[in-house]
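Shown here: the complex without one of its protein chains, the others still in place.
Just so it is clear, A, B and C label the chains in written order, and each chain counts residues from 1 on its own.
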């Protein structure tokens, strides 16, 4: 897959500050140029503000009981076992920390979210193992007859409404105010056009039963994930989010993305392999301490993609753009 | 990204018949082995039955009007313009065929689904262009003041409830009956365990607000899409579906996957590049006439992944599997 | 439950035309006055345009088979049985007409929507019986081994995403343009405030995982349904919809409601009993031929409620309104 660098992209985060060139692996040349146009708009506007709000991951085992009453008693009991569970879970890992256990009743079952901080790693294997050990201990103590390590509530690599509330990987918000003059010059749209488009397409999302709202997060995520050695299957949860375009006065627009479940890592998995490592180094995110910085950069990059895509639809240039920029495919067949 | 072949997988489709070795690109060695175990189960059970039910793609432009009454009048008018719209749209493409136009009202707007057959291509660029030309004609005729080519209803590269009804790429169903003896010998679970797991985790999906139900479609899709030159961003829509595990009598289980919005292509885009072409050739799907065959194979492969994943959870071996098979990551950090 | 009349409400529908006083049964006095304010705004603005787009009801039985292949063959077979099925179904009813049968595959099952027009009646019992007879015939012919009359897909008295696409009772759209001066004088808000509110609260709906968007459809529906002898349980499906507030130029606002699954009847059930009959007569909707008219009036009434509620939130008067208007409850405890 061809690798391009999109940028420069100015990010004003808590972890990422300055100009970045974002690696994107895609066979669709037009995609990189589209993101780059949005990045140019953000950079000229002073950069994208970005914040990481939540940085956790969870496993949600399910404990079946014979009766609602027994399940309820176990749920009440779990509250007093936090220290015991933490000790068991954290004994299995140097980096994972069990932040809390949140149980819920679902008929005669208890589903318990084991919520962890996993440092800069993806962490799913780590916390599955840690949770499994803690659950086995509960069974050995006779507190629960059995469990399944996955209840379906975890929403790992799935699109689900509960992702919108955070707690699955990193919740990132990025936003910027785009001045009227910049909109005209670079994006060839007015604030009114942007707002009109957003209002109409958000209604279309509602009618479609979409989770959240976005133009094309998946395009940017796929290209960056492949380039940077991320687990591409986590696109399913990472692509759930909410893009907003709002009037900001004086013909300006305020655009933002809220990404409640963004999966990015800078250690482990594919992050140390070949060009992935190099791409993370280009971003200054390789290794320990890089994951939140990477999350802010990805948030800003997706924001750029939403701006550019929105402008292309609002101005009616989208169909032409495909024709002009596309390189790798015959005009008839893609 | 390392490339592996998982198989053999026996498929009994209308387009794919026989044994297949499925290319999967992933840094997670355990993943290929997990899918392979499910493929072995399917193959020994006589193969996975697979069918392609719908093979379409759509663009859903939105036409804003001043008033509900005007929008309604336009909606009624559209019914009589099918031939005109088809002529305009199809003049832009050799391969795309406009099957029908389905309009809906949403306040004072009309959202109209332009539904196409796109041959063996991904087709999105093709039908965006075709629809754009047809919409421009409507504006030139004075029938609508303006339009946006995307309304949000299209659910292209997004997870949305309307995908479950089909009409966005290929709807594929694959299923097989697994005999009791095979369950025990190969998957180390009983039918009762499978059913128990499915019932509980489907409740967990409901509580999570998931779209449909699945174990880990995204893992298989990501690995196959990367290997076969598919647009990885379409994982967002392709991973929406419904896995089922049902009692089939005598201790057997019937397992199935329903994939309403699977995006696979065998011409155009990245399908002709380097190893992607080779991977499609391994499957006997390269080029014209291959897309439905590829859809059936991917459906059967995802079914294999669901069987293996479900067995690993039901038997409690999942955490250990990660420890045993994982190769590319330090034990602590993935 | 105290009964009030809210109005006058001017409706410009295809079935309802003129001024109406809408019966509302509620213990909350403030509610009637709130709807009345919105009705005053609509009436002064020239009335609410209203249209009935779809007028159907469906039963969706499920036919289980042994294998995906058998289910698929049955699905293909159903296409040729439309006349036979219609003859059986319609033999059981004078008023119900079977419009079409739409089958889908879901694993090794076929779910088939039997879509009917049911005149002015609620019609659920009628079409359940008609469909049951048709399904029994399919089994007697040996075409399917068995069926359940409900598959869960029908979304009768449930909130579900598929309601947004219509086909369950009446799809109604109502809208109106409210001039800037009227907004100021009567509702004490500007267009900018309305739009600002809508944009922000639609984002809140998205984060909540709501089906569609609305302020408080349920309040109006409950009050009107009780007054007019409707089946109150159908509030669950009727309250799914999409309210929009859009800039219309010159400081005006265009407001609309899209109600895809509104259940209203004017014959049968509770519609002929006591005051319910009188309430329907007040609206000029009692008996045969009244249902679409009633649908347009209810659509316009809910639109009024959304306008008034939105204005109360946007202007910050909501909390005070509760204090001022509420009568039936102690200030501390409601």
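Convention: a residue touches a chain if its C-beta (ideal position, glycine included) is under 8 Å from a C-beta of that chain, and two chains touch if they have at least 3 such contacts.
Predicted model only: the values in this text are computed from it and were never measured.
Asks: From the list C:178, C:240 or C:285, which touches the chain that is not on show?
Replies: That would be C:240, which touches the missing chain.
Asks: Please identify which residue in B:9, B:41, B:89 or B:211 touches the non-displayed chain.
Replies: Reading the full complex, the residue touching the unseen chain is B:211.
Asks: Out of A:3, A:81 or A:105, which touches the unshown chain?
Replies: In the full complex, the listed residue that touches the missing chain is A:105.
Asks: Which of these, C:95, C:117, C:188 or C:277, touches the one chain of the complex that we don't see?
Replies: C:95
Asks: Among B:203, B:226 or B:286, single out the residue that touches the unshown chain.
Replies: Going through B:203, B:226 or B:286 one by one, B:203 is the residue touching the chain not shown.
Asks: Out of C:101, C:221, C:245 or C:259, which touches the unshown chain?
Replies: Hidden-chain contact among the options goes to C:221.
Asks: What residues on chain A make contact with the chain left out of this view?
Replies: 12, 49-51, 53, 66-69, 72, 75, 104-108, 161-162, 164-166, 171, 173-175, 177, 209, 242, 244, 246, 248, 254, 256-258
Asks: Against the chain that's been left off, what residues of chain C make contact? List them.
Replies: 1, 27-28, 60, 62, 64, 93-95, 104, 106-107, 109, 111, 119-126, 128-129, 132, 148-162, 196-197, 200-205, 207-211, 213-219, 221-223, 226, 229, 231-236, 239-240, 267-270, 273, 313-314, 316, 318-319, 322-323, 326, 328-330, 332-334
Asks: Could you list which residues of chain B touch the chain missing from the display?
Replies: 161, 164-165, 195-196, 198-199, 202-203, 205-209, 211-213, 242, 244, 246-247, 258
Just so it is clear, only the chains that are shown with their structure count from here on.
Asks: Based only on mean CA positions, could you tell me how far chain A sits from chain B in angstrom?
Replies: Roughly 22 Å separates the two chain centres.
Asks: Taking each chain's centre as its mean C-alpha position, how far apart are chain A and chain C in Å?
Replies: Going by mean C-alpha positions, chain A sits 36 Å from chain C.
Asks: Rounded to the nearest whole Å, what is the centre-to-centre distance of chain B and chain C, using the mean of the C-alpha atoms as each centre?
Replies: Each chain's C-alpha centroid was found; their separation is 33 Å.
Asks: Taking each residue of chain C in turn, which ones touch at least two of the other chains?
Replies: Expected reply: 161, 164-165, 209, 242, 244, 246, 258.
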